[in-house]
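Only one protein chain is missing from this complex, and each of the others stays in its spot.
What follows is chain A.
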Amino acid sequence: MTTSKKIVLLGHFGVGKSSLIRRFVENTFSENYKVTIGVHIFKKVVEVSNSDSISLIIWDLEGQDDIKKTRSSYLLGTNGFIYVFDLSRPITFENLNSELEFLKENFPNIPVKVVGNKMDLVTKLYLKDYSEVFGHLVDFFTSAKTGSRVDNLFSKLAKELL
């Protein structure tokens, strides 16, 4: 049995939403920054068990520096959110708390995975320094560039959606 689920990626401009999806769906990465305009739709079927697979319909939205600016109709009927920020740019996680609060309020019971991306650009020491800001909120530290933890992120979310 295959069921379909809608996943939406959110976060500031250029944090690597499209890159994470590309890494997951096509296993590619590019240093080139191509801004997403509007929405791109991707799809990947993930095997969750021997008999069950899940078809992830992934909505790659354009970045917003404020989650409230996101076109609300894009968020309708979402089964799971991935909130991405850029570990190397503090401005992208400054308001992490309130951004996540917004999701909790408007989409209660919908799972949210919080992702600190571009892990390859920062040091352990740097992470330690900032751990007070986001440490307790982050579910995955990923790198779309190296591919580190990207599959884990999507398959963990997929399993929760069944």
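Going forward, a residue touches a chain if its C-beta (ideal position, glycine included) is under 8 Å from a C-beta of that chain, and two chains touch if they have at least 3 such contacts; residues count from 1.
We adopt the following convention: contacts and distances are computed from a predicted model.
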According to its UniProt record, what is the protein name of the omitted chain, chosen from "Transketolase", "2-hydroxy-acid oxidase", "Cell envelope biogenesis protein OmpA" or "Succinate dehydrogenase hydrophobic membrane anchor subunit"?
-> "Cell envelope biogenesis protein OmpA"
Of A:Ser19, A:Thr78, A:Asn117 or A:Thr142, which residue touches the hidden chain?
-> A:Thr78
Among A:Trp59, A:Phe85 or A:Phe154, single out the residue that touches the unshown chain.
-> A:Trp59
Of the residues in chain A, which ones touch the absent chain?
-> 4-6, 32, 34, 38-39, 41-43, 55, 57, 59, 71, 73-74, 76-79
